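All protein chains but one are shown in place.
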Amino acid sequence: MTDKHKVLLTIPMYPDMELTAAKTGSVIAELMSFNEGQIEEIQLAIIETCINAFEHSQSRDNQIVIEFIMKDNELEFKITDQGVGFKSTSKHTAPKKNVYSDLRKRGWGLEIIKTLMDEVEIKTGTNGTTVSIVKRKTV
Amino acid sequence: MTDKHKVLLTIPMYPDMELTAAKTGSVIAELMSFNEGQIEEIQLAIIETCINAFEHSQSRDNQIVIEFIMKDNELEFKITDQGVGFKSTSKHTAPKKNVYSDLRKRGWGLEIIKTLMDEVEIKTGTNGTTVSIVKRKTV
Amino acid sequence: MKKALNIQIREAEEHAVIEMEGYLNDSLGEELSEEAHTLIEKGYTKLVINLEKTSLINSIGISILIEIIESLDEHEGTLNFCGLTSTQERTFRMMALAKYAGIFPDEKAAIANL
Partner (left out) sequence: MKKALNIQIREAEEHAVIEMEGYLNDSLGEELSEEAHTLIEKGYTKLVINLEKTSLINSIGISILIEIIESLDEHEGTLNFCGLTSTQERTFRMMALAKYAGIFPDEKAAIANL
């Protein structure tokens, strides 16, 4: 894989900036001939990952770097912040689904990403977090 | 101006990749409340500048970096390649408009950019070229 | 003014329809929430939210939809959605939203099933 197939985007942590990332991903996915539904899924995954970084990373430089890697049959995107990382105590579990108050509680972002994408890998530490996501053209 | 208002995009010199840059610019312009016509103009200017870098820069790293700087009333974008720069001999002049054969000849890119945008500045040398463009919300 | 741009309300005898345009995030979600609560205060207990022109919905937007379902439920009302993309429908089902609100292909069906 050469740099020929990489796009790098740096956005500030700023309301609505996740849309810039999502739209950039959308055009790349379109050029790769993903279908409409998959393009929407990719946009959602980018949006949720960026919002998580905005909300939880406490990053000092207030920036997110997104690396898009176009492969023959899949799009990989790595979303990196230089924040404080995931709290080691908060093991992530999917929220319960039965009661409104549970429903309303946040905690759906990662769940949505995992459902819509083919691979999700989180590397996190006190120097920051990288969420690597793979979406394949055919499931 | 802080980094809060900067978006950085690196794309490979690869057919259609100029669309990625144009669409990223388009979302940024939309978030900044540029109108539809202006957004199209910004996209065209990005496309023409990127195509010029693809065609003329002879860049070794095959990359273009685009820096979007969002200001209150204007969008500035700087498009940089690490290529050989403009040929010092070829003073750029607008092509003639009377005869087909002249019409057809290339050489319209910069002309289009200058017509559609408010400011265009070219810094070029043997280490590469940066085209800085400003589009204002109101003329 | 802002409301007029992004949110349309259509009030009928027995029900009301809310239609939004754009990206359903926290800020559009807040506008939506205000509109919905105004309608509930007016006495409407049967609402349709038409998402045809809503291009993207993030998880914060979905939480706000859940809050509206909850408010309606307190008034023994009903909410139906229409105009979802297949991805939106998938997300709504995953988040069990579909248990508490109907999902219909178009506004006509959503209204008929209130």
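So that you can tell them apart, the chains are marked A, B and C in the order they are listed, and the count of residues begins at 1 in each.
The criterion applied here is as follows: contacts are C-beta pairs under 8 Å (C-beta built on N, C-alpha and C of every residue); 3 or more make two chains touch, one makes a residue touch a chain.
Everything numeric here is computed off the predicted structure, so don't read it as measured data.
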item	value
Contact set of the excluded chain (shown chains only)	B
Option touching the unshown chain, where B:V7, B:I64 or B:L116 are the choices	B:L116
Sole residue of B:L31, B:I51 or B:V84 that reaches the chain not shown, by the stated touch rule	B:I51
In subunit B, positions touching the absent partner	15-16, 18-19, 22, 37, 40-41, 43-44, 47-48, 51, 97-98, 100, 103-104, 106, 108-109, 111-112, 115-116
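Simple rule for what comes next: only the chains that are shown with their structure count from here on.
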item	value
Centroid distance [mean C-alpha coordinates] between subunit C and subunit A, Å	26
Separation of subunit B from subunit C, taking each centre as the mean of its C-alpha atoms, in whole Å	42
Separation of mean Cα positions, subunit B and subunit A [Å, integer]	29
